[in-house]
Each structure stands twice: as structure tokens, then as C-alpha cells.
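Before I ask anything, here is the structure I am working with.
Apart from one protein chain that is not included, each protein chain of the complex appears where it belongs.
Labels for the chains are A, B, C, D, E, F, G, H and I, by order of writing; each one numbers its residues from 1.
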Amino acid sequence: MEFLVRFETHLPDSMNDAERGRLKVAERARAMELREDGILKRLWRVPGRRAVIGLWEAPDATALHDALATLPQWPWMDVTVEPLATHPQEA
Amino acid sequence: MEFLVRFETHLPDSMNDAERGRLKVAERARAMELREDGILKRLWRVPGRRAVIGLWEAPDATALHDALATLPQWPWMDVTVEPLATHPQEA
Amino acid sequence: MEFLVRFETHLPDSMNDAERGRLKVAERARAMELREDGILKRLWRVPGRRAVIGLWEAPDATALHDALATLPQWPWMDVTVEPLATHPQEA
Amino acid sequence: MEFLVRFETHLPDSMNDAERGRLKVAERARAMELREDGILKRLWRVPGRRAVIGLWEAPDATALHDALATLPQWPWMDVTVEPLATHPQEA
Amino acid sequence: MEFLVRFETHLPDSMNDAERGRLKVAERARAMELREDGILKRLWRVPGRRAVIGLWEAPDATALHDALATLPQWPWMDVTVEPLATHPQEA
Amino acid sequence: MEFLVRFETHLPDSMNDAERGRLKVAERARAMELREDGILKRLWRVPGRRAVIGLWEAPDATALHDALATLPQWPWMDVTVEPLATHPQEA
Amino acid sequence: MEFLVRFETHLPDSMNDAERGRLKVAERARAMELREDGILKRLWRVPGRRAVIGLWEAPDATALHDALATLPQWPWMDVTVEPLATHPQEA
Amino acid sequence: MEFLVRFETHLPDSMNDAERGRLKVAERARAMELREDGILKRLWRVPGRRAVIGLWEAPDATALHDALATLPQWPWMDVTVEPLATHPQEA
Amino acid sequence: MEFLVRFETHLPDSMNDAERGRLKVAERARAMELREDGILKRLWRVPGRRAVIGLWEAPDATALHDALATLPQWPWMDVTVEPLATHPQEA
Partner (left out) sequence: MEFLVRFETHLPDSMNDAERGRLKVAERARAMELREDGILKRLWRVPGRRAVIGLWEAPDATALHDALATLPQWPWMDVTVEPLATHPQEA
């Protein structure tokens, strides 16, 4: 089942640049793994914002939550999830 | 996978009482079938409104949509669906 | 450039079933052409609603508008368009 | 009487991991007691968020408030409560 | 248990003055009965609007719903219900 | 004239327990005086929240504001005021 | 006591031009009387809309409601009322 | 002074195609005159919608309102006006 | 041209009482000057809040912005500006 997932990341002001750099690298690495697992299918940037829209696929909302919670930046993300049904023209 | 589904039904003013009665009976009959199939698990009324909150279970959002669309009153329902993940205390 | 486009269609109560049927067929045919032209890339259904989320690609918002306005049901659609930027992980 | 209760927990950045761990354990223990008392009936996770939807049963809103306020994380929870009426199909 | 109930009534344009007058009389009579039963405790007008705020008391949301649904104008009311807990200063 | 007043209190994290305790006692004492003066007529708790709904009576909005601003916790309250008109059934 | 009152008027499509003209004249005449009575103090137009912001003065919300309800277009107005307190710089 | 003006036009279903055609021609002609007068400076389409964003210049909000109200489709437009101040980089 | 201006002031917790006192005095002095200049015409308090509604008059939005920005508390104000057109009954 596919999900449309939006998240916006707000790292705390107190986090220094080295930590931010490490987090970004770790985030990218984890995202790559999720792509290889077929869970993360596409990402787009919301122009002008530190926000991302993604197309994800997971057996259910529990598996999706577990995947999202493995993202290193997850503790600082505001996430909304929208379930998607197959459109008859796609079937 | 479970879903929290809200709907509010607004039958058109032009529908007469006989039609409304038939629809209500058909709606209840179809809901009973969906309960027997294990798709519809619980219904609550939103007090004061012609609105209903339901707990549904379906393999995915497509199957849920197909089940909802079999409800006789569906053409006049405003529906919102919220995906639910299993809480670790429930597992 | 890609766009995320949501629309919800409300045909008027006064439209009869034959007209609705003709419109649906024409809508599907036009959507197929837009897919072949590479403008319409994916469609999903919003579960429970007569609403659709689509991924579209067009040179700019003007070309997107012109494509959307060729849909036979466009006069009865409520449409919102969200511009998408390429995510660095996709580049 | 049943209530649909949503809460989202935001522990302050200044709270250290040990405190967070203790709170989580205490929270789970208190939730278990409330389940045994029949006040807390079901919990679901909102996918992607540190948010929870719960089905609670209490004689009235005062008893519900008192139960919620015994949760160790309550001082950091944003809670909304929705009253539920029995649906005629459930009676 | 007490509830704060708001409703706004929109009678259809097609309803003639005689019907409106009959409805208003019936509405007032039913409200009086609900007051005598101790279910309806206070009503206020929202200034400038055809809207009313009321303080109601009922054993639970189901009993409240049943009382509201006996109001003759209920089919044309938009109703929202807010549960109230006892404040410790009132106890 | 009556007013429906909602407030939600957020004491700063930096305030210690002793200060909080003193504030709570002072708040209650001031509320009691406002009740004796007939300005504060009823208080309810919004279940699950640190929020209160109150029924107040004051000659006008200026007198109401002055009364609210004497509450010791007022600097940390988010307050909204709704004017109430007498309902004809109450007159 | 002063109130800030917004209203937006939507006459039904079925009302003919003669009726609209008569209503407008009656509306203006009644507004003039309310000005003479000191209840209506100022009116502004919201640019681009059939909406009006007014400064009204009345002993309380009940008197304000009664004044508003004498406006001939009141049955077709959507009205919101905001209570105003005297600013200390004005006293 | 410049204003950002959004409007969305909803012609009634009962209006026939000939009337719609005449209105559209008259709308365009009036818009051209407003451009020549320097009141209407730019128009953009909101992609996917029958909505327009415009940059207007008028001595004040009253003159802007009077200009907008001369548009033949104004009775069916929902208009919002946002005042613009000169940015120091433009001065 | 007149404008309806709302602002709500949130001084930072770290500001001490002496600074707050000095700011308040300076604010009042500047407001008095703006009144004498005919830019600030009326102020009201929103009851229960640290918020103010004002009626301002300025040649255009740029002059209004410049006047607002001279208020000593402006760096801590959240301001919204609504343009007002002359109502025909006032002309």
C-alpha cells in the first residue's frame, strides 16, 4: 500500500554544524537503504522550505511508522501521512 | 490494517421520505454484511450530528475505499479516512 | 517540472446517469491521452472520497493549467496545484 | 460513556535520556492499570508522529480528566477529547 | 454530566412562513419540556446570528444526542457538542 | 451582560514548584473573590487540558477585562471572550 | 459598550431586482435611524466584497442583537460580533 | 498604492452559454479599460482553478473597490484584497 | 485611507520589569504623537488579551508600515492590517 508522507525538519538552534553535518549524512544513508528495500519510492522538495514530500510503500501504517522512525532526523520532524488507494486507471 | 473513518451524510432536500426510508434500511443491511466480513468493526455516533465515526479493518486503502463505496448512502457522504498504526502497548 | 495536483469532482444533482456515464468515459479517454503525452504520470484515489491525487509533469504552470482544462469534468472539479522541486537524493 | 482521545507528547529538549526512559516506563505501567480498570480500552499510533489515539470509557468527562491527569507524561501532552454516542447499529 | 452545545439553524428557503411559525412554536414547547426534565439548563443567543449556545445535562453523549434529536428543528440544525468536566473550584 | 470566557494556562518551564504552588493558591483566592462579587458565575474544565471555560457577568467588556487581568495567572493565560445575548426563552 | 460587527450579505438568486432595490432603500433608512439612536457609529466597506465592518454601541449584546435583527437584510446576512474594551489611552 | 487582489468566479448553473459568452467578452473589455487607466497592472491565473491573482494600483481602497465593482462578473466573484507596501529595495 | 490594525504584543520572558516599564512609557508617548499627527485615530482593547485593535489613517500602506515600525514595541508585535473602503452611507 502506498502513502503520501510530508515532513518538515526543524533542528534545534543549539545543535552545532558538525552534528548537523553528521545527521544529514546519516539521514541520506538511511534513506538509501529504505529505497533499496522498496519502502521509500520517491522524494520531492517543497520549494522554499526545509520540507519534503515522499511516496512510500509499506504493508500497513505500522510498518510505515517503523520505517519513518528509523530516520536519524525523525525526532525533529513534523510528519503527516496520507493513505493512498489505487486509482482504477492505474489498475 | 485499521482505519478511523468519519462520515457525515447529507441527503438532498428533494429526496422523499419513502426513498430515505429505503436507503436507511439498505444502509443498515450493507453495514451488517461488512461487519460479518470483519471490515466494519465499530461505529459511534457524533452526538448532535448526522455523523458517524467508525473503526474499519481492511488489507489496504484500496480495499477500504471499495468497501465504503458499496454503502448505499455513499454518494451523499462526506468521508475522511485516517490510517492507524498498532500501538506498542497493544502488540 | 512536476506538480502534485488534487482534485475533487462534484457533478450537479441535475445531471442524469447517461450524461454522467458519457462524461466518465470521455474523462478516462482524455486522461489516457495525457498519460501518453507524458503530462499525467500517476493517479491515486483519496480513500472514501470522489477525490484524486495526481503527479503531473509540464514545462510550467500555464501548460499544466491548459492540460487540466481539457479534462471533460474540469468544469465541476475543485483543483489545487502544488509545485514540486527535485530532491537532491533524486538528482 | 466512551470518548475518543488524541494526544501528542512533546518532552522538553532539556530532559535527559534517563528521565525520558523512566517516564516511558512509568507511562506504560500507569496505562496498564487504566486498562485493567476498564478506563483505557484501545490505543493506536498516528503513523509518523509521537501521537496516540485512544478509546476510553469513563462515567463522565470529570472521571476521564482525572484518569488522563494521572498519566506521568500528562504535563507534556496536548490532549483533545471527543465524546462518543452509541450508534443504533451497536445497541 | 454537562455539555456545551452550539447550534445554528438554517431553515430552507422553500419553507413558507406558516411552517416556520409552527416549527418555532413546536421548538419552544419541546425546549420547555427538556428544561423541565433538567436536560436543558441554560440557553444564550450568539449576538447577530441565528445561533444558540446551550448548557445541557445528560447521563452521557447518547442521552444528549437523543434529546437533541427530539427538537423539531433538529433536521436543519448544525450542532457541535463539547464535553465539560467539573472544575475543582465548583466541587 | 454575560460572557463565555475560555482560557488555557501555560506556566513557563523555568517556574519552580514553590512558585507554581503559590500562584495556584493565589489564583483560587482571587477567583473566590470574583465569585463573591458576582463577576465569575461558573467554571468548567475542558477535559484532558489545562483549560477552563467560564461564565462571567460584567457591565461591559472593559470591566470584564479588568477582572480577568487581576487573576494572578493572567500573564500566562491565553484568553478568548465570546459575548452572550439573552435567549428569548430565558427572558 | 462598543462592538466591532462584520457582516456579509448574500441575497438569494431568486430575488428580483425590484425587491433588491426596495430592500436596499429600507436597509439604508433603518441604518440611518440606528445612527440617530447612537447605536450604529461607523460603517466601512471591505474592499472587493459585499461585506461591511461596523462600529456599534449598545448597552449589551442583547440590545446589539435586537438592533441588528431590525435590519431589513438581516435574514440574508452572515454576522460576526467582537466585543471591544476601552483602551487605557482612550480613557 | 498597490494591492494584490485574488478572485474566483462562480457563474450560476442556470446561466446559459450565450450569457456566459457575452459576460466573458464584456469582462475582457472592461479589464482592458482598467489596464489603460493604469488601475489593473498585471493578471495571473491560479493553475487548475477559475481563479485570478491581480496586481492593481489605486489611490486607496475605496477607488479599488469602485474599480472592481465595475467588472461585469463582479456579482459572481469572491474577492480578497491585500494591501501592499513599497519594499525598501524598490524605492 | 483608513486601515483596521490588530496587534498582539509578546515581550520576551527574559526582559526585566524595568525594561518593560520603560517600553510601555515610550510606547504610550509615541502613540500620542501618532494621534496628534492624525495617523492613529482610535484604539480598543481585545478583552482578556494583550491585544489591541486600532483605526489608523495614512496615505497608503507604505506610510502606515513606517508609522507602525516607529512604535517602540513593534519588534515584539504580531500585526495584521486590513484595508478599509469608505461606505456609501458615510460619504
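Here is the rule we go by: a residue touches a chain if its C-beta (ideal position, glycine included) is under 8 Å from a C-beta of that chain, and two chains touch if they have at least 3 such contacts.
If you're wondering where the values come from, they're calculated on a predicted model, not measured in any experiment.
Participant: Which residues does chain H use to touch the chain missing from this display?
Facilitator: Interface residues of chain H facing the absent chain: 2, 4, 28, 31-32, 42-47, 52-53, 82-90.
Participant: Across the whole complex, list the residues on chain C that are touched by the chain not included here.
Facilitator: Spelled out for chain C, the touching residues are 1, 3, 59-62, 64-65, 81, 83-86.
Participant: Residue by residue, what part of chain A touches the chain that was omitted?
Facilitator: 13, 45-49
Heads up, the rule we're going with is that only the chains that are shown with their structure count from here on.
Participant: Treat touching chains as neighbours and tell me the shortest step distance from chain A to chain I.
Facilitator: Shortest path length, in steps: 3.
Participant: Can you check which chain pair, F-G or D-F, has more C-beta pairs in contact?
Facilitator: Between D-F and F-G, contacts are more numerous in F-G.
Participant: Indicate the whole-number Å distance between the mean C-alpha point of chain C and the mean C-alpha point of chain H.
Facilitator: Here the centre of chain H sits 27 Å away from the centre of chain C.
Participant: Roughly how far is chain C from chain D, centre to centre by C-alpha average, rounded to an integer in Å?
Facilitator: Chain C and chain D have C-alpha centres separated by 41 Å.
Participant: Mind pulling the chain D residues that touch 2 or more other chains?
Facilitator: Within chain D, residues 3, 45-47, 61-62, 64-65, 81, 83-86 contact more than one other chain.
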